[in-house]
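Missing here is one protein chain; the remaining ones are kept as they sit in the complex.
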Amino acid sequence: MTYPYVVWLVLFVVIPMLMIVFYAFTNAGNDILFFKFTLENFTRFFQDADFLRVLYTSLKIAFLTTIICVLIGYPTAYVIAKQDENKQAIYILLLTLPMWINMLVRTYAWKGILMNFDVSSEFKVFVGMVYNFLPYMIIQIYTSLAKMDKNLLNAAYDLGANKMQTFLRVVLPLSIPGVISGITLVFLPAVSSFFIPKLLGGGDYVLIGNLIETYFITTGDWNFGSAISLIMAIIIIISMYFTKKIDKKIGEE
Amino acid sequence: MEKENKNLWSKLVPNIWLILIVLFFYLPIIYVVIFSFNSTKSLNHFTGFSLMWYEKMFNDRKMLEPIYYTVLVAVIATVVSTIIGTITSIGLSKQKKIVRELVLQVNDLPVMNPDIVTAIGLMLFFISLNIETSIFTLLIAHITFCTPFVVLSIMPKLRTLDDNVAEAALDLGATPFQALTKVIIPQIMPAIFSGALIAFSMSFDDFVISFFTTGTGVSNISIFVYSMSKRINPSINALSSLIVAVVTTVLVIANVIPMIKARRPQAEVVKKKSKLSFVPYLAGALALTIFLVSFGNKTTGDFDPIAEFGSDTLNVFNYGEYIGEGVIAGFEDMYNVKVNYDTFASNEEMYTKLMSGTSYDVIIASDYMIQKLIKDKLLQPLDKDKLTNLTDLYHDALQYMEFDSEMVYTVPYMWGTVGIIYDETLIDSEDVETLGWDVFKLEKYRGMAYFYDSERDAFMVALKSLGYSMNTKNEQELLEAYRWLIEMDNAIDPAYVTDEIIDGIINGEKALGYVYSGDAAYMLCENENLRFYEPHQGTNVWMDCMFIPKVAKSLELANVFINYMLSYDIAYANSEYIGYTSPNEDVLIALSSEDGEYYEIDAYVPRIGYENDEAFINDDYIRKIISEYWVKVKLN
Partner (left out) sequence: MRKLIEFRNIVKTFDNQVVLKGINLNVYENEFVTLLGPSGCGKSTLLRILGGFLQQDEGTIIFDGQCIDDVPAYKREINTVFQRYALFPHLDVFDNIAFGLRIKKVAEDVIDQKVTRMLSLVNLEGYEHRNVTLLSGGQQQRVAIARALVNEPEVLLLDEPLGALDLKLRQEMQRELKRIQQEVGITFIYVTHDQEEALTMSDKIVVMRDGEIQQVGTPLEIYNEPANEYVAKFIGESNIIEGVMVEDYKVKFDEKVFDCDDFGFKENEPVDVLIRPEDIKIVGRTGALMKGEVKSVLFKGVHYEIVVETISGASKTVTMHILSEHDTYNAEANEKIGANDFFVDLEDVDALDDFNLVARANAQAWDEEENDLSIANITHNIENKVGTYDCTFQTQKNTEITIKVHVVDPVYVEDAKKNIGISAFDFFVTAEEVKESMAISTDLKTWASAEAWNLQDDSEIEITDVKFDFDTAEIKEGSYEITFATQGREYKIETTTVHEEGDKVGLTFDRNDIHVMSKMVV
């Protein structure tokens, strides 16, 4: 029963990935038959201050976006979770409705609004990212708050904890898994985003995603483009690994 | 009393916060909807109420097509991925843990990977295997990234199933297959449904993966908005508002119905579900599909293009916003054919798409790129017998067509120069006229300028300013040009844009930039304060031509189309609408004369024969150097 899908996965997931790896480690002008492995593409990237700056900027803005999403998202999820059940459903509906509208359309909408403000490209991109990814964070945190056993709160009150103490000692620790999965859902797409910076940031605001697109579409240098993709993929795998570890660690405590 | 106040406060603050958040989420949506009713093109000044953008949208077939494709692909991808995902999940739940874990890890890849990596992987895959991109590759891509979500949705639900229930079914005489369909599947229905929903939303929303894997004529809403986003096009607002309306309605209905049902008291007796209760849903889905498919294939009229030309479809590839209104629709109606009209933003993008195996019949591109294509032997010779309209060309312009002076492979489409455009109320004409290209190094105009995001043109500006040939192979000169650009960037801190410059300067966002003469002609018409200047240091004279690549499928029809474009009426329509200068002498004279649209717009008739003006000569090696430099200039 699983074999058809396994075949599909190999064909359209595994092999493409391997191809990226292949292109990343070879040079243009290589036939399938006469290829030569090289680390040139990678050295070219890491030895160039400008590219490293792009990497740094991408990580920085992804990081900032994630933090803001947590800071805004957590209170929002908390407030929603405290409402009556009917109201909760309505709020969640209100929040998810924009998510159904294409990301492109939503980002384009901000273009018009941001035109009225004299702010840096980076800020515009930042707003666009927070706007697009905040709902995911809110929903993840909300789910983990809503699932919490209400009796745990009563138990804490019963044992003498006031509302603030109950929040800090019971609610917050138990909602961490939700925060972690929210972080995953925000950081990843933020780091690899390319149309948000392109649409809102103007030509000179370049993130890793834009770099990859430029080298593939405009320059036609697939090898270098693949190398950058691989670098980004590895960054993401590493950060996933770390978040999973933190998640486990908190679970064990 | 104190307690009351505290309670009021603690109730008020959260509600205010929620309202703020909701406002934040809906602000752009409301903004878009409001501006979709704007009576002018502006994106930030509301001047009056009008339905014109909606009219335009509904009249423009090309705008409704993406909606059709988006929905079609989403529906098919959802159905297929749900079925595959369900079967796979059920199969996986019975496998050994090792196998299951391994498959799930691989299954996670499309989910964990950023979409651009998945997109590139698939693109490389298709290219390497010489699979031409089409709606099928698009579907494959969508199914690939949708199915994992279905699996992820169903697996946890399967794990929580009570084994006893399935065993009870077997005990009562059901075959394993019956146990599957009558017991297991009904139980995991909610998970299947939510998986399908996620799959649909992912497919509907996708941009990046579709962008890299779709074929000619097939675009979805996201790609369409992206391609239109360079120019201000409020029809997009209308389109967006339409999508908002549909989505809102569907979601509200979907959520309100269960709420109403829950209020009504539960029926005491469970009504027997007829075996055929799913028939209406199936019929509905079938009807929808048939409607969608037939909508996409409508042709009318008696003329049979296949009999005449051997084909009823034409794939055309052109710059964005580079053809007259209704020209394509006119051709379709005249010959009863369907034209898949794709656009690109740069010659390089066109080249990449062509190299990746997409087949086009007619392409319109620029001189230097055509040189390369001719050299690489990628073009078809034109069938001159068909090109009866090939007369009355403006010979003075043709001197710049050295790459194909006999017009074996190409015929001219539009031509012009590149020059500085500025708002004379904000920029001193003297500065422009004395400094020429160096005006871009003036700090006093810091923050007021655009610079074209095109490496070729940027280096042309720099090299010309330094007095060098823009086709130089001298690496030292190129380095100097690079430094010139860095200085320029530091001095004037321009915004790097492409077509945004047009509306940007018209609307007064910025006051200085350089553009193609054709764009300048349009801009000068729209804003009286603008001036166009071709610098004394010399500039680029360019020629865009139409040609047929070797991979063309509809050869005869391609020639017919080129001929159609060469005709006086169509050449006139094109030139008038986009403002670029026609190579057809009669058209040029007509449009620049007293009755013409571009009377007294000097940008419409560019400079000819100036000794410092040059046409581009293509050199791959130099191009790569320039490309790298340019990335660094922008990063600065």
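The letters A and B name the chains in turn, as written, and every chain counts its residues from 1.
Following the convention adopted for this analysis, a contact is a pair of C-beta atoms (placed from the backbone, for glycine too) under 8 Å apart; a residue touches a chain by one contact, two chains touch by 3 or more.
In this text, all values refer to a predicted model and were calculated from it rather than measured experimentally.
For the chain that does not appear, the touching partners among the shown chains are A. From the options A:Ala109, A:Val125 or A:Ala156, the residue with contact to the chain not on display is A:Ala156.
Annotation: of A:Ala89, A:Met115, A:Ala146 or A:Leu174, A:Leu174 touches the absent chain (contact as defined above). For chain A, the list of residues touching the undisplayed chain reads 149, 151-152, 154-162, 165, 169-170, 173-174, 250, 253.
To be clear about the criterion, only the chains that are shown with their structure count from here on.
Rounded to whole angstrom units, the spacing between the C-alpha centres of chain A and chain B is 24. The touching residues of chain A, counted against chain B in their complex, run 1-6, 8-9, 12-17, 19-20, 23, 50-51, 53-54, 72, 75-76, 79-80, 82, 86, 89, 91, 93-106, 108-113, 115-116, 131, 134-135, 188-189, 191-192, 194-195, 199, 202-204, 206, 209, 211-214, 216-222, 225-226, 229, 232-233, 236-237, 240. For chain B in complex with chain A, the touching residues are 14-15, 17-18, 21-22, 24-29, 31-32, 35, 43-44, 84-85, 87-88, 90-92, 94-95, 99, 103, 106-107, 109-110, 112-118, 120-125, 128, 140-141, 143-144, 147, 201, 204-205, 207-208, 212, 221-222, 225-226, 229, 236, 239-240, 243-244, 247-248, 251-252, 255, 259, 346, 348-349, 351-352, 355, 453, 495-498, 500, 509, 624, 627, 631-632, 634-636.
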